[in-house]
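Of the protein chains in this complex, one is absent; all others appear in place.
Letters are used for the chains, namely A and B, taken in the order the chains are written, and counting of residues starts over at 1 for each.
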Amino acid sequence: MSEGLKSALVHGGLLVVLFGLQFVLPAYHHGNLARIMVLASYAIGFNVLFGYTGLLSLGHALFFAAGMYGMGLSVEHLGAAPAPALLAGVVAGLLVSGVIGVLALRTSGVAFMIVTLMFAQAGYLTVLYAGAYTRGDEGFVVQQAQRVMMGVDLSDPSHRYFAGFTLFAICLIATLWLVRSPFGKVLIAIRENEDRATMLGYDVFARKLAAVMISGTISAMAGAVYGLLFGYVGASFASVQYSIFPLLWVLLGGAGTIVGPFIGTLFMFYLIDLSSQVTTAYMLIAGIVLVALTLFAPQGLAGMLRKRIWRGLP
Amino acid sequence: MLLSTRGLSKQFAGLHAVENVDFDLPEGQVHALIGPNGAGKTTFVGLLCGRIAPTSGSVWFDGRDISHLPAHKRINLGIAYTFQITSVFANLSVAENVELAARRGMRGRAVQRASQQALAQVGLADRQEQNAGYLSYGHQRLLEIAMGLAQQPRLLILDEPTQGLADREVEGFIELVRGLAGAMTILLIEHNMPVVMRAAEQITVLNSGRILAQGSPGDIRADRAVQSAYLGTG
Partner (left out) sequence: MEIGPYLMLASLEGAVTAAVLALTAVGLSLVFGVMRVVNVAHGEFFMLGAVLAWWVTSLIGGHPALGFAVALLSVPVLVGLLAAAADMTVLKRVSHDPERTIVATIGILYILQQVTLMTYGPDARPVVPPFNARLALPWVEFVGGRPQLYWPWGLSTTSYKLAVIGAATLVLIGVWLGMTRTRAGLLMRATQMDRDMALAFGIPVERVYALVFGLGAGLAAMAAVLIVPIQQAHYLMGGDPLLLSFIVVIIGGLGSLPGTVVAAILIGLSDGIISVFFSPTLAKILATLLVALVLVFRPQGLFGERRT
């Protein structure tokens, strides 16, 4: 079986299963999975930068929130319809990631991590500071009437599932295509050895900037869709925790794999969901998983698959 | 002249690593740059490629002042550089490594053709699907050279290409360079004197950041100053 066919089977198979699950899942898990697919899209965005370009950002919540607030504020204050509001969110993500990219990419390694963390923290504080528009910590609800897109009511669970599935499928297929394209190969080359990539004649800065913007824009798209589907926009989505989450999901699932972000998000979502039924200190699980992954399995679940079973897993 | 430098100097914290070097490399020549450890060879090549910014002086390529171009733009003018320390992309296949190198100058089928050819030239054609990281050290060195060749450069800079190669592999390398002579200009930075004497048409000797001598292998062998500075001690 050729590598291309195998890849089509694995990723196509995942999409078919996810599509089919909506007809059989009980309501509770149906709702969870809709959420997971949107969050996994966020993780896919993060993975483009972390897994494929080798840049570890600790401030992706800024992009997620840029999309969410770009969408939410234009609905709330400009009375925008869902479609243009989503577009506003995506454009906000594109702009914010462009600016952050230009600044943060002047640094590398640990400094890059701290700089992105600080910018995201400034963004979070700005959301709080601009409480007159954002309602700060409390956030605001996107009303059911404001969530009807081209006649489809996105607050309806089955529509919501399908919208989440569509977003996820688009992100999955787009990144699969991206990492197999010549551009994607250059990103991987930068991850493997930046100096060598420069000395092959590649403008490494420009390509890293493009990677930040692609990653930021996908994250923003996920943020915008999340706000629209679940009808709530709040400052917690801009907090450090939401910068750590995609790192956690991607590390757990397997950085630099296409299915990894989904696997990681799925596992972590249910781990936290189950533990929050027992204790309010559910983030303990996140801490333990982070430490355990760094110690024992830096390649994550899909990374282990790649090592043991199929080396060509994209 | 394909490549020239005028008054090229680099100081590190007051230390002259390269001092006032005027260097000319005519098109088509195989030229070796030798000198004892710390003579400034690596710094000099870094200045040529744009990896290091000069303190003063200029670098000219094909009649154009490239002193202020960043490294990647110099490469795109037709300079290829192979690393002294092997730095192939370990997690990509051999073919992908070479294709990444080839893709800067060409598109589509030509990329595959160029990379196949380059791999055949260094004798790695049968290892295309392997991960580069799994290659033996000697083969990684050859892959480095293949990446240089695949760019079809006008100037190929080889930084210590035979370091760590087995004798048989060194022989192959000398054959390869001789075969390329005339087709492209080659600047060879080398420690291994027998390789230099057999492969190069012209030799430049650097010592303490300055050009000590220049000439054919025969001239250099006969040069007293070179003998005392370099050959005699090492």
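In this section, a contact is a pair of C-beta atoms (placed from the backbone, for glycine too) under 8 Å apart; a residue touches a chain by one contact, two chains touch by 3 or more.
The model shown is predicted, which means the values in this text are computed figures rather than measured ones.
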Wait, the hidden chain, what does it touch out of the ones we have here?
A
Would you indicate which residue among A:16, A:83 or A:122 is in contact with the undisplayed chain?
A:122
Please identify which residue in A:49, A:167 or A:244 touches the non-displayed chain.
A:244
Among A:103, A:206 or A:304, exactly one should touch the missing chain; which is it?
A:103
For the chain that's not shown, point to the residue among A:21, A:91, A:114 or A:297 touching it.
A:114
Touching the missing chain, which residues of chain A?
56, 58, 103-104, 106-111, 113-115, 118-119, 121-122, 125-126, 128-129, 244, 247, 251, 279-284, 286-295, 298
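Note that only the chains that are shown with their structure count from here on.
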Once you find the CA centre of chain A and the CA centre of chain B, what distance in Å lies between them?
43
Chain A-touching residues of chain B, taken from the complex the two chains share:
49, 51, 70-73, 75-76, 81, 83, 87-92, 96, 99-101, 103-104, 131, 147, 151
Interface with chain B, chain A side, in the complex: residues 182, 185-186, 188-189, 192-193, 195-204, 311
